[in-house]
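Note that one protein chain of the assembly has been removed; the remaining protein chains are unaltered in position.
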Amino acid sequence: MALKQPDMRTALGSLQLANPVMTASGTFGYGEEYGSLVDLHRLGAIIVKGISLLPRQGNPPPRIAETACGMLNAIGLENVGLENFLAEKLPYLQGIRAHLIVNILGDTVEDYGELATRLDGVEKVAAVEVNISCPNVKQGGVAFGTDPDMAYEVTKEVRQQFSRPVIVKLSPNVTDIGEIASAVESAGAAAVSLINTVLGMAIDIQSCRPKLANVFGGLSGPAIKPIALRMVWQVAESVSIPVIGIGGITTTEDAIEFLLAGASAIQVGTANFINPQAAEEIIRGIEKYLTEYSLDSVQDLIGRARHF
Amino acid sequence: MALKQPDMRTALGSLQLANPVMTASGTFGYGEEYGSLVDLHRLGAIIVKGISLLPRQGNPPPRIAETACGMLNAIGLENVGLENFLAEKLPYLQGIRAHLIVNILGDTVEDYGELATRLDGVEKVAAVEVNISCPNVKQGGVAFGTDPDMAYEVTKEVRQQFSRPVIVKLSPNVTDIGEIASAVESAGAAAVSLINTVLGMAIDIQSCRPKLANVFGGLSGPAIKPIALRMVWQVAESVSIPVIGIGGITTTEDAIEFLLAGASAIQVGTANFINPQAAEEIIRGIEKYLTEYSLDSVQDLIGRARHF
Amino acid sequence: MPVCQQKAEIVRTEKLSTDIYRFTLQAPDMASVASPGQFIMVRAGEGLDPLLRRPFSIHQVTGDGSVRILIKVIGKGTQALAGLQTGERMDVLGPMGRGFTYSSDQSPHFLVGGGIGIAPLLFLAERLLKKNGPDAIKVLLGARNADEIAILVEDFASMGLEVLVTTEDGSLGNKGLVTDILSDLQDESAARVYACGPHPMLKAVVSLCRGRNWDCQVSLETLMACGLAACLGCAVLRADMNGYVHACKDGPVFNADNVAWL
Partner (left out) sequence: MPVCQQKAEIVRTEKLSTDIYRFTLQAPDMASVASPGQFIMVRAGEGLDPLLRRPFSIHQVTGDGSVRILIKVIGKGTQALAGLQTGERMDVLGPMGRGFTYSSDQSPHFLVGGGIGIAPLLFLAERLLKKNGPDAIKVLLGARNADEIAILVEDFASMGLEVLVTTEDGSLGNKGLVTDILSDLQDESAARVYACGPHPMLKAVVSLCRGRNWDCQVSLETLMACGLAACLGCAVLRADMNGYVHACKDGPVFNADNVAWL
């Protein structure tokens, strides 16, 4: 019994994962960057840097700043654009056994729709993760993810154009994240992933200027874990689709906290920068934990802390 | 010039402070607890633990949990109640030169109103700080601070009953904190203070239970500083009344970041637990910084990072 | 009692077992006012993580103004502290809390300690010894194995006190729990019990004392952020279930009858 390997499989709608550990968008490049350091085949899934229809240059530097147990980033969604992604980045990923999930972003509902259309049916693209933390230019730049109706619209549009699972990635910068989650669920999302970064800033007291050229940036890393865990708990309560936990996950313990809170899978983000082996170590760590507590399957952990 | 002591005075409406450094509610007891460790007379102001009309027992333990560069608390607003505060705690504070600001909390708008009425004109009470992060029991427990209208109501009520400056303490758990700040400004707040704790949680993976008996708790400490600083920046943009910066302030550098972002004063919270001398050290540190940069007054720092 | 904060120099470090260390700190101000059962709050390093101070009972106080603490390695805070060397400094705050109440009387005094809970009892034994002769005092110590307490047993014995030892693996003293030997003691009336150790042990001691009408004081461990009665994080349910007392101010030592035992 204790000798038998625990079952690590988990599901995001119709997408079956060999294990619940994925790498978060924007923290793992296009996978290849980590090829010499990580056994990519072992990962539950690889989520690539957010892709837009056209290439984006991103924000001027400085783009990052370290904070207490965290970091701020204002990369500005720099990416190679859909064409280059398909031509230059996809082939490498097609050689990797791990699932590929493409994170997409746009300025308008139409952008998201076109990205979904062009990615639909592309070999190896197992799912899309819709980053709705981006500003909606047609709505005066309010982020799609901060308004239930806009979040619903984007999700519905992508859902109509894309036949595989649609994961919607939620922004934590809202009063009631459960409300947004319900909206995207009703629009047909197969799963929700959370959290994206928390809006923050830092100031250099020598130069008396914001440390980031963009003034504001997204806070990530261990500092935000308690906030992310709370939101996962809330969202798992308000939706019935699978929840993917993200936010400061650095160790096995962190990952298990999210599973116990109700997450069906987790993503490792900033930790990839500090310890490229983090995701792999967490996969092994969860297996070890299940064995120690003589649990047969990772499914036995999901939401376990909710019924005490 | 460099020899001349810099002017550390700052103002919150009609309330003049000798310096911009205060101790945050709930992290400094009723002042007396720190009497043997801190020169209380030196502080810009002391803000006492939140007071309700009647004594409160607070939440069952565990009430706190340590997190990465932060801590969670779910004290449950335990306090001695107004009567005992006036009879047992106030006399000691009346012997302290630093200003006294009373943090108040209630279940209903009426509660806040009565607290204001009974505190109005009480000797030594220089101002009240209204904690609107509390649930409004008449509105199904939604926090006053998450809805502009409720925030407006509470502020207006207190303003009418209390003749000295009314400071309203904002919750960070909202989509648009600037909107709440504007609402309380229009209701007559003399100043706003922010941020209160960020809602979070932690789970014990041995017992598979939330670490806090209350499940959710408030995240404080260095981890939340980038979020607090961003919100202070946003609020300083949306209101014209003074802003008081709170959130993870542990060192002089931290305090100066908040002043540069637009805060007219700051509060030291969780840092009091780790280093009781933190507030005093920050007062000296700001003086030193002003002298080094040969600035005459702390007023020269306020908002300086905004116009670069 | 005035609480003071200082960066105390470590004048001696001892490794008592695989995971227990003893530090001797030069802290005259604390040494002069400390009483048995009180504790100090120690900062685990200069950094922001771990953030909070860690509470440790005062283990011993010497005439030359030094304060001793025992540290058992549990997590990252104690891990960091265990690495400190003689000559380095510890940022300490204290002494804090209400300790044991003891007086000179005829009644037998039983000091019952389990594991690291033995820490405050050495200090108590020394003070108790001054007030009452060695004959009135019995020290009951329990641990997982000999490694954990061998040296501590010596410390008590060298004071001329009767020390009864139990270990779970029988590697020292009787095999079993410290509560076993406590219950073996013939029912002396009006005995005074001073207990510190894991919660289950304390519960057992308390119920045993109640059965015999023994006066029982226990030192409790709770999570603590400040140690100064400011954060209210260290709540302990009252015996009457109506509200809370606070371990850092009303305790950590409580009369067993004043707190709830669920």
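Letters A, B and C name the chains as they come in the text, with residue numbers starting at 1 for each one.
Criterion: a contact is a pair of C-beta atoms (placed from the backbone, for glycine too) under 8 Å apart; a residue touches a chain by one contact, two chains touch by 3 or more.
These numbers come from a predicted model, not from an experiment.
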{"item": "Which displayed chains the hidden chain touches across the whole complex", "value": "A, B, C"}
{"item": "Touching the absent chain when the full complex is considered, from A:P6, A:G26 or A:G145", "value": "A:G26"}
{"item": "Contact partner of the left-out chain, one of A:G221, A:G262 or A:G303", "value": "A:G221"}
{"item": "Contact partner of the left-out chain, one of A:G13, A:G58 or A:P135", "value": "A:G58"}
{"item": "Interface with the undisplayed chain - residues on chain A", "value": "26-29, 33-34, 36-37, 49, 57-66, 68-71, 73, 75, 78, 221-222, 250, 270, 272-277"}
{"item": "Chain B residues that touch the omitted chain in the full complex", "value": "68-69"}
{"item": "Hidden partner chain, residues of chain C it touches", "value": "47-49, 76"}
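One rule holds in what follows: only the chains that are shown with their structure count from here on.
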{"item": "Most distant chain from chain A by Cα centroid", "value": "C"}
{"item": "Chain A and chain C: spacing of chain centres that average the CA atoms, whole Å", "value": "47"}
{"item": "Between chain B and chain A, distance of the C-alpha-averaged centres to the nearest whole Å", "value": "34"}
{"item": "Sites on chain C at which at least two other chains make contact", "value": "48-49"}
{"item": "Per-residue overlap in chain A, given as positions that touch at least 2 other chains", "value": "68-69"}
